[in-house]
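As structure tokens, the structure follows; a few thoughts come after it.
As you look at this complex, bear in mind that one protein chain is not there, while each of the others sits in place.
For clarity, chains are labelled A and B in written order, and residue numbers in each chain start from 1.
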Amino acid sequence: MEPQIYILVVEDELEVMDALVNDLEKFEDTFPVETANTSEEAKRVTEQIYESGGEVGLILCDHVLPGENGVDFLISLQSDDRSQKSRKVLVTGQAGLEDTIQAINNADLNYYIAKPWTREKLHEVVVDELTEYVIKQEYDPMKFMSVLDSIRLADVIRSGRITDR
Amino acid sequence: MKKGTIINDRDVTLRFIRRAIDETEELREHVVSFDKDEVLFEQGCNLHHLYLLLEGSVRLNRMNKDGTSLDLLTLENGHYVGLVAFATGNKSITSAIANEHTSALKIEQGEFEQYMNDHPRLSHPLQQLMVSNMTERFMKNVVLESKMHSLNKELEQEGEQLKKAYQQLEESHQKLVHQEKMATLGELVAGFAHEVNNPAAALLRSSEALKENFLNLEQSDPRAAIFSIGLDSEPLSSDEQRKRMIEIHNRFPWVAERSTIRKLAQMPDSAHKIIQENRKKIPIETLTQQFEAGKFIHNIQVASERIANLVRSLKSYSRQDNNEAEMMDIREGIKDTILILTNRLKFLDVTLDLKEIPSTCGKLGELNQVWTNIIVNACDVLENGGKLSISTYSEGDYKIVVAISDNGPGIPPEILPRIFEPNFTTKNQGAEFGLGLGLAISNEIIRQHGGFIKASNKEEGGACFKIILPVKDC
Partner (left out) sequence: MKLSIKQFYGLILGIIGLIIPFFLNIEGLSEAGHVALGIFFLAAAFWMLEPFPIYATSVLVIFLQVILLSKEGFLFQSATETYTPDSYTAFMGTLANPIIILFLGGFVLADAAVKYNLDKNLTRLLLKPFGTKPAFILLGLMVVTGLLSAFMSNTATTAMMMTVILPIIAQTDLKDPMRIGIALSIPFAANIGGIATPIGTPPNAVVIGALSQQGVNIPFGEWMILAVPLVIIMLIFAWLLLLFMFKPSTDTIALDMSGKFNKSKNALMLYGIFVITVFLWVTESFHGIKSAITALIPVVFLTLTGVVSKDDIRKLPWEVLWLVAGGISLGISMKSTGLAEWIVTSIDWSSFGTLMLILVFSAVAILMSNFLSNTVTATLLIPLAVSLATSGIAGEGFSLIIISLVIGVSASLAMMLPISTPPNAIAMSTGSLETRDMAKAGFAVGVMGIVVIVVYALFYWPLIIN
């Protein structure tokens, strides 16, 4: 059995969180969405996910958070093997250039979505990042073809992950 | 010796010498005459003779190194010309030019002694003239020296004044730049506010209309009921939501999709009741959609109200429309400032204790900059969760006090006396967008309002700024 892959959203403003989660509804059947309002809560939630045998495939994180900020949180994830492989995306209107550079260099940031986001852009980024995650982790591509980038996944099958039986 | 005797003596002596010349053939041969502007000798030449002016006048002119020529003095009859060079044997330091038709006795070097011996009756007047010439020149020198001294003094004074004026100019320039900046900002804000107000108003109105559309349903219809519940719902924190999602799982075992469970978790129990009651009649998707519609309209309203409030504060904060002194309530300005700084204050523990204070006359926009400046300084030193307290109260009938204090590290004692000096800063310049531009300007603004700022460190730690303003009518 392959582990359940989660999407984690870290955002302190509840209305914004509401809107983000609503925009992620399409993915929820395949990738359950977990939410956290602070980075501390996010760490607790990821720990719970790992304990239940799940994985965090994608983290969408705001920068301005109470307590530890988003970039520092993403950097702290790099020290754990389980969260290091998660795809990381900043969704923010406020991170300055320096913070962003730091996130790219030290947190292996994969994408930066500026607020206000559009649903199309969000979907595009989520699809790209999760596709990348699924391919890198060598999970069965067929399970994800209907929600993720089916062409890229088909290409993975083509080069020999699955064959006749 | 009385003033004027030298000249009188000189006239007498000269008359005597003239007479002697008239009488002596030998001396007459030595009288030379010059036309107007004729040069007696050039600056820098070696002089072999000396002239005694008998009639007319001669000016001494010196050509300076920078190419300018300067008339030094005018010699009249009875004066020697070329005396210095003649006496020292050095090159002449001036040129001598006739001012008018002039005649003079030309005395060759080496012949002077001869004259003295040959014409013993001339020897005394010539010597007397020489002495009087010397005396006159010395006295002139003394007068010049003292004149120069007083001139120097005047110059020094003027320089000092100039320096002061320059400093004032510099300060008022800085203030002007700052005012200009604030004015530009105000202008931008006013334009921006106007532009934002329109869409914000459209948002607010449309969501209101949308709400009414939805509410047009029959009130007894469960869809309308659940929509109304959605309208009043507040978003849950993710922790609460998680807890509720587990509850929902038990309460609605027939719901499998996680996204639906999440939506149910966001609903209050009253909405669940409606769903349970109508489970057979209306699909759960329809009801959750109705609830979501209500919730999103609610979110739109909350968000657009926030925009409208921000814009209003931004407008009154910058006060571009009115830079005149007016009767104002300082507390309004403080509230606006805090709203403008929401972003910085978001994670601080801010206590407001704004007691009733009388209105006073002042420029609200300028005072807002003072609050901004002090609050931003506090934000810079406070960590997340730091405490900031702002209070207003009146002392007697004529004084308003605004106290802004924090529980940060305080102001280092060694810089405490200097913080209101112009250009004093502990921050990297240019790093922040300067809403508050230095305590010096704050100080200046408060001073202009007839008040003063005091900065101190509290005993329990942290800095405290107290602003005392007079109560006055415009």
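Rule of thumb we're sticking to: contacts are C-beta pairs under 8 Å (C-beta built on N, C-alpha and C of every residue); 3 or more make two chains touch, one makes a residue touch a chain.
Bear in mind the structure is a predicted one, so any value in this text is a computation, not a measurement.
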Interface partners of the hidden chain - shown chains only, full complex considered: A
Could you list which residues of chain A touch the chain missing from the display? 1, 142-147, 150-151, 154-160, 162-165
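Keep in mind that, in the parts below, only the chains that are shown with their structure count from here on.
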Would you mind pulling out the distance in Å between where the CA atoms of chain A average out and where those of chain B do? 51
In the complex, chain B residues that touch chain A: 234-239, 241-242, 257-259, 262, 266, 292, 295-296, 299, 302-303, 343, 346-347, 384
Help me check something: in the complex, which residues belonging to chain A touch chain B? 14-15, 17-19, 21-22, 25, 28-29, 32-37, 41, 45, 64, 66-67, 94
